[in-house]
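What follows is a single structure, written as structure tokens, with notes after it.
Yeah, one chain of the complex is gone here, protein chain that is, but the others are all in their spots.
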Amino acid sequence: MKPFGRAEMAAKLAADIPEGWYVNLGIGLPTLVADYVPAEREVVFHSENGILGMGPAPPEDAVDTWLVNAGKENVTLRTGASLVHHADSFMMIRGGHLDLCVLGAYEVAANGDIANWTTSLNDAVPAVGGAMDLAAGARRLWVMMEHTTKDGRPRLVERCAYPLTALAAVKRIYTNLAVIDVSARGFEVRLVADGVSFEALQERTGAKLHRPA
Amino acid sequence: MKPFGRAEMAAKLAADIPEGWYVNLGIGLPTLVADYVPAEREVVFHSENGILGMGPAPPEDAVDTWLVNAGKENVTLRTGASLVHHADSFMMIRGGHLDLCVLGAYEVAANGDIANWTTSLNDAVPAVGGAMDLAAGARRLWVMMEHTTKDGRPRLVERCAYPLTALAAVKRIYTNLAVIDVSARGFEVRLVADGVSFEALQERTGAKLHRPA
Amino acid sequence: MIDKRVASMAEALAGIADGSTVLVGGFGAVGQPNALIDGLIEQGAKDLIIVANNAGMDAKVGLPRLMAAGRARKLVCSFPRGSTVFDELYKAGRIELEVVPQGTLAERIRAAGAGIPAFYTPTGVGTKLAEGKEQRHVGGRDCILEHALKADVALVEAWRADRWGNLTYKGSGRNFNPVMAAAATLTVVQSQHIDELGALDPEAVVTPGIFVSRVLHVPYGNPPPGNRRADVARPEAKR
Partner (left out) sequence: MIDKRVASMAEALAGIADGSTVLVGGFGAVGQPNALIDGLIEQGAKDLIIVANNAGMDAKVGLPRLMAAGRARKLVCSFPRGSTVFDELYKAGRIELEVVPQGTLAERIRAAGAGIPAFYTPTGVGTKLAEGKEQRHVGGRDCILEHALKADVALVEAWRADRWGNLTYKGSGRNFNPVMAAAATLTVVQSQHIDELGALDPEAVVTPGIFVSRVLHVPYGNPPPGNRRADVARPEAKR
């Protein structure tokens, strides 16, 4: 079994983004995706704090500290970018103008429910950021996450145990083992990593997997 | 009896606007008020279609046809002006940011109700414009109108007969005969035109007038 | 390469279906997408619901032409006065009218673009325009519930545009245009200038390209003069 690395997951997802899409990448793992969209394929990246048309991270000796993304990392503006305030920025999100949002998650259920903002397993401070707006508002929500937890429990489940971020929102999941669509039938396997059999994948998944129709 | 002319009404109202107020002047008679606020007393005039900081009408040989006010008349920008879109412009109105709005009216009731958008007496096309937003949203609503109709019926009434624009909104009325506050007691006479007795004014008014407390 | 520029009016208006709800920018004669309206008459879509602040003025220009051609079955509007074409159609019962307070109209369109299906507002409470609407005391005031006004098409007039669809406007030509641009499935722009990508200052873009579908270059010049001011005494104008 040869699981996808994080870079491979990002590259695989990036390859599925067509030119012209407006895309918001969640903080953490999803942020990597931008690096795998070649500049000549024009994809417009959005950041919650009012940037449309984010470019790559700046070289260390040319950082404009007035520009950060949602993860508070310094970024650049691409030619054609525009800056708006927070209400206008979330208008893009909540008004259904983004073609795609990619988020990390703790769990995704077979009906598309997503839990990605708090585990409530410790007394950590709850923090939601823009996840609920993005999950409810973007035209498509794709998730990037490890297929199982560190101790091997499935993250693709029949029903989320963690507090929900949004109901029936996820359309596709990119994991280290597979790419899986969420359809009316539930989880549909699109693609598996080398050496991962359908049966092995099912073993690591908490809900029934379907072969593509 | 020496009624105020339109210019006098406008001048009288203008004199009551302190420096620093943000003011929307309704189409028609109220528009005149701006001419009687001297430029050195900085009052910021707002127009529904997205202008904050309107200046006087341009000389005929220097008209910028890209600038119109709510009455579709060409205007100018004052130094310090800004331009916004319609939702942001009505945010100023509806969010309670205007210190004053001045409207014309058919009738004002003793409780501050105003009727100024349609008479429903003919089959004319109903048209409301921004009147309802202004009446409900501005911090103060003052009305400028003739004290009676052409055939002598009162416009200051116990209860409006014409369709309402807003409830309990008017704070002060400037007519050709008097300046009248609308208080918890009802109509309070602040000022009368030369030769107009309280009794003569009461005769021409459809609700009880009070002398100032 | 993202390129929203189109070369012809036919391309700009392709696919607009009968029965569409069409937002039309402009206030008075400023910021009116008149070329697109003329194009829409040519294009042929009928049974349209038109949303615009005014019903137009000059019978030979813009909306009045569209209405005279019998293409609009309904007008949603704050101030349908000054258009003899509309007056006649309305009095003859040949066009429906929904009168909406101007700020409520702007906010309902903004809500559609912002994914807000409905909101409460004090505007209109106690008036004929509140009849049939849910009323509720909220935030310390009586309010009515107003719904988002979502559209199939927005026709927008801009001053500058680039191939990503970023837009700026000129003077009071901004008005409803940016609000409408964000509220339709298909947003078509006529722009006086087409600029290279990057020529518009990112800090000064008014409509980001995400809201725009197609851009047509229509360099028509300046709007006609506005109304004459009906004043009695203008001390300052005498200078």
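Labels A, B and C are assigned to the chains in the order they are written; within every chain, residues are numbered from 1.
As a working rule, a residue touches a chain if its C-beta (ideal position, glycine included) is under 8 Å from a C-beta of that chain, and two chains touch if they have at least 3 such contacts.
Only a predicted model underlies this, so the values are computations on that prediction, with no experimental measurement involved.
Of the candidate positions B:G5, B:P38, B:G96 or B:G195, contact with the unshown chain belongs to B:G96. Touching the chain that is not shown, out of A:M132, A:A161, A:L191 or A:A207: A:M132 (per the contact rule at the top). Residue A:V84 is the one among A:L25, A:V43, A:V84 or A:A105 that touches the chain missing from this view.
Shown as candidates are B:A7, B:A81, B:A168 or B:L191; the residue that touches the absent chain is B:A81. For chain A, the residues touching the absent chain in the complete assembly are 5-7, 10, 28, 31-32, 35-36, 47-51, 56-57, 63-68, 71-74, 83-87, 89-90, 93-94, 113, 123, 125-133, 136-137, 163-167.
Chain B meets the missing chain through residues 19-20, 22, 40, 42, 44, 46, 52-53, 77, 79-84, 87, 90-98, 137. Listed for chain C, the residues touching the missing chain in the whole complex are 107, 111, 114-122, 138-141, 143, 147-148, 168-170, 201, 203-204.
Note that in this section only the chains that are shown with their structure count from here on.
Central chain assignment: C. Criterion: smallest distance from chain C-alpha mean to the mean of all protein C-alpha atoms. Ranking all chains by how far their C-alpha centres lie from the centre of chain B, first place goes to A. With centres set at the average Cα position, the gap from chain A to chain B is 54 Å.
Per-chain CA centroids place chain A at a distance of 36 Å from chain C. Across the assembly, chain A contributes no residue in contact with two or more other chains. Touching two or more other chains at once is no residue of chain C.
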